[in-house]
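Mind looking over this structure? Questions follow.
Missing here is one protein chain; the remaining ones are kept as they sit in the complex.
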Amino acid sequence: MRYSFLSILANGLNGQSDWKPAWRDAAPKPSYDVVIVGGGGHGLATAYYLAKVHGIHNVAVIEKGYIGSGNAGRNTTIIRSNYLLPGNEPFYEWSMKLWEGLEQELNYNAMVSQRGILNLYHSDAQRDAYARRGNAMRLAGADSELLDKRQVRAMYPFLDFDNARFPIQGGLLQHRAGTARHDAVVWGYARAADTLGVDIVQNCEVTGFLREGGNIVGVETTRGAIRAGKVALAVAGSSSRVAEKAGLRLPIESHVLQAFVSEGLKPVIDGVITFGAGHFYISQSDKGGLVFGGDIDGYNSYAQRGNLPVIEDVAEGGMALMPRIGRLRLLRMWGGIMDMSMDGSPIIDRAPVPGLYLNAGWCYGGFKATPASGWCFAHLIARDEPHAVAGAYRLDRFRSGHLIDEKGVGAQPNLH
Amino acid sequence: MRIPCPYCGERDAHEFSYLGDATLVRPDPAAVDAQDSALADRFHDYVYLRDNPAGAHREWWYHANGCRQWVRVTRDTRNHAIAGASLAREPGDAA
């Protein structure tokens, strides 16, 4: 069913009786051209673009829980393309362009909202670093503006300009950045992929890989063996665990990142703000909750929860930045498991085992990448060559030294 | 989370700085010819590859705001339960 104002009107009048499942809850078939492991945003987007762009429809997305139950549903919903390095920025800008037409393409309102992201700077050196970044963004065709303190104050007069330990000097603004409704992205891709014939198989966990000769030719799952021409992993957070079943060790550690939402409020903040003197970023959802987060807890974890020091650190950053939020209340906190790669950037590449494809290492930046990740992974799977904007995301870059280390902290995942 | 520092006693994890996998062994450059690509491979594995287990994990914590000792901690990454800790200079088994 095509969603439209009319479909809503009609169902409003007939007691909401005509709605159909947004996607089929498919049972696995014995074999597919491509099996994508992981029913998050990246896996579903990959399936959608395989079908839509490359005409490969005989595709299954298999998910151990329900779709969107991993990081796709546990993030702070920010979309942006304000990266620094040439290996990254064109990719994220491509993602941003896909976001911009996504809802019309999917016929699903994912509430892609380009209300801007402002990265604050608090020193001359930080200003220059943001200038470097802003210029890199311009080179990739993205938008960026370097604001001074007066311009920031005009946008957000309630920030702490006058009593701060690290006074705000200005900010780097990307107007086209913003937020999207994370669950809706999952559901929109699922529905669109389903419409193109993709099977979405939930409650189906991979327990092993089918091998013939040296090749991977399918997966063993809790719902039986499924053969596949190609098997593609999009299981960020669990990449090491799944890859281990194929005998691979990856340059990845799993870490917990906590995120937070406040009680619902009338509009306080229009766009996204990041604090430059601490680990804190914040936006406000359409429903009114302040959505914010900070640094990863910093130790290996698969527990989907963190501890008080980071919670306190985030609140301290929030109060330092916006002392008006002291009486607002934290409503919920949760933790997601990040695939922290060793240089802070993702991997979209063929695995060293034939028949297996990897999409991993998204650190805490996977949500914004969803459309381009799906697009480029589909390209790689369909054509066996990397897409131009994802060419740097090779697995062997750690061996060759062509690292994509945005923060310059080296091979220590908890610092990225 | 509280780390049982063998020197200071149990302390909150925020006093420590975390490094990661404590089972990795730095390759001995003297053991392999310096030009050998095998040495580069070993360093690649040492610097970049991780088992990243969901379960018992032996890992380094540095008691930065305490005794400045590197502590080898065995902790379950699924539930953060700590099975034991020993100082880096003690060969003892952490678990």
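Note that the chains are named A and B in the order they appear, and that numbering of residues resets to 1 at the start of each chain.
Operating definition for what follows: a contact is a pair of C-beta atoms (placed from the backbone, for glycine too) under 8 Å apart; a residue touches a chain by one contact, two chains touch by 3 or more.
In this text, contacts and distances are computed from a predicted model.
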**Request:** Determine which name in "Sarcosine oxidase subunit alpha family protein", "SpoIIAA-like protein", "NADH-quinone oxidoreductase subunit H" or "Urea ABC transporter permease subunit UrtB" the UniProt entry assigns to the undisplayed chain of the complex.
**Result:** "Sarcosine oxidase subunit alpha family protein"
**Complete:** Where A:Ala303, A:Met338 or A:Ala351 are the choices, the one touching the absent chain is A:Ala303
**Contacting the left-out chain in the complete assembly, out of A:His42, A:Arg80, A:His122 or A:Arg350** = A:His122
**Request:** Tell me which residue among A:Ser31, A:Ser69, A:Gln151 or A:Asn215 touches the hidden chain in the full complex.
**Result:** A:Ser69
**Asked** Which chain B residues would touch the chain omitted from the figure, given the whole complex?
**Response** 1-2, 10, 12-13, 17, 19, 26-27, 29-30, 34, 39-40, 43-44, 46-47, 60, 62, 64, 68-70, 79-82, 87-89
**Prompt:** Please identify, in ascending order, the residues of chain A that touch the omitted chain?
**Reply:** 3-5, 7-9, 11-13, 15-17, 19-25, 65-66, 68-69, 73, 86, 89-90, 100-101, 103-104, 107-115, 122-123, 125, 127-136, 138-141, 144-146, 158, 160, 163-166, 172, 178, 181, 183-184, 187-188, 202, 262-268, 277-278, 284, 286-288, 303-305, 307-308, 311-312, 314-320, 323-334, 397, 399-403, 405, 407-411
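To be clear about the criterion, only the chains that are shown with their structure count from here on.
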**Asked** In whole angstrom, what separates the CA-based centres of chain A and chain B?
**Response** 30
**Request:** Write out the stretch or stretches of chain B touching chain A in their complex.
**Result:** 1, 12-14, 18-21, 40-41, 44-45, 47-54, 57, 59, 75, 77-80
**Complex contact set, residues of chain A against chain B** = 240-241, 244, 249-254, 298-303, 307, 309, 342, 398-399, 411-414
